[in-house]
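Okay, handing you the structure first.
Just one protein chain is left out here, and the rest sit where they should.
After this line comes chain A, so read on.
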């Protein structure tokens, strides 16, 4: 393969930073891991920084020598570290200097570590790219606060990436960023891992199995499931449900199962480890996603890659994810969802899991995501480096009160950095040797 790094601005040295990384599991974690792996394979240097998970603290190495810093800071709420503004500057600076990082790539809008690191990187004059993985409203207090923080970070970001067009619209509205600076690069799916297995599921002549795998919480539409499942079971006697996942709404689902006497038709698995998701998916014919909000929804990709027909609520970025004939969409209304499931059951005989799988191979690949991200990195590197004064001007424009506050934070951070530079000059710091790039790899991801 021709390394496009030769055409671009040389080898990037990237620090991926987010509060969310393995051993935690989810869309962001997956995205960071696969993107890092592909970038490594494309000859860039990638280092990941996250906070310590339990006793997993310090430096760890993953496949292909992907170095992960588990920064020893305690998670405070929902896996986020306590916001300390300049408090994390010394350790982040040390990582940036020692690893010789040229570009910092932060992930997820509600990761405090990501926001802080991006600020530090800007203070040190590095290029920053930010990826937003979720959607936010504008009405409640939490969102208003979150949007202000995002505006602060994005005011000084070189490029931003969103995972869907809806997510881009949302991010542009929330942060007031120029749409030209925001790129849309979706997630992908490891199609090699999610293969169909026709032996695992019964023939659709005997049974139709609908699989649900999601956290059972309000935002994922667990309450919709409570309304939809009994109605579907009543209308279609051949249908069985497999519900994987755990959460506060599990009790309601179990109540529903008792109330309608569906114990033999609705199987509740509890939480499913990610490694076993495939073995659950391949047992079914239809995948049901009932989310009330979703920027992208990787679960749909995994299901489609396993050859399942998807039925989903038409929310957020979901309509952009799959071609119309691979997914049946419905508004998040129980009656409409039931109709959509009926439609999907009618479509089932035409669906061939393997052709679906092969199409998914064409539609999504992490290597494609990595190549497109590289373009964004190149662009970030081309943009000129601004001095503190220009940056302050941008912060100041963020709002009558917030603007001054942002400036103060940026100035304090700059002073702390100057102090650190005086106390331990970057020139005198020991540089970590780079690992040799991964040897002739099997490009299974491409």
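Heads up, the rule we're going with is that contacts are C-beta pairs under 8 Å (C-beta built on N, C-alpha and C of every residue); 3 or more make two chains touch, one makes a residue touch a chain; residues count from 1.
One rule holds in what follows: contacts and distances are computed from a predicted model.
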**OP:** Name the absent chain as its UniProt record does, using one of the following: "Translation machinery-associated protein 22", "Large ribosomal subunit protein mL44", "Phosphatidylinositol N-acetylglucosaminyltransferase" or "GTP-binding protein".
**Re:** "Phosphatidylinositol N-acetylglucosaminyltransferase"
Original post:
Looking at the whole complex, which of A:84, A:263, A:279 or A:343 touches the chain that is not displayed?
Top reply: A:343
Original post:
In the full complex, which of A:86, A:131 or A:167 touches the chain missing from this view?
Top reply: A:167
Original post:
Of A:327, A:392 or A:420, which one is in contact with the hidden chain?
Top reply: A:327
**OP:** Kindly state which of the options A:20, A:33, A:69 or A:136 is in contact with the chain not pictured.
**Re:** A:136
Original post:
Which parts of chain A are in contact with the chain that was left out?
Top reply: 2, 4, 7-8, 135-139, 159, 163-167, 169-170, 172-173, 179-186, 219, 221, 223-224, 227, 292-293, 295-296, 311, 313, 315-317, 320-325, 327-334, 336, 339-340, 343-344, 347, 350-351, 355, 359, 362-365, 368, 371-372, 374-376, 378
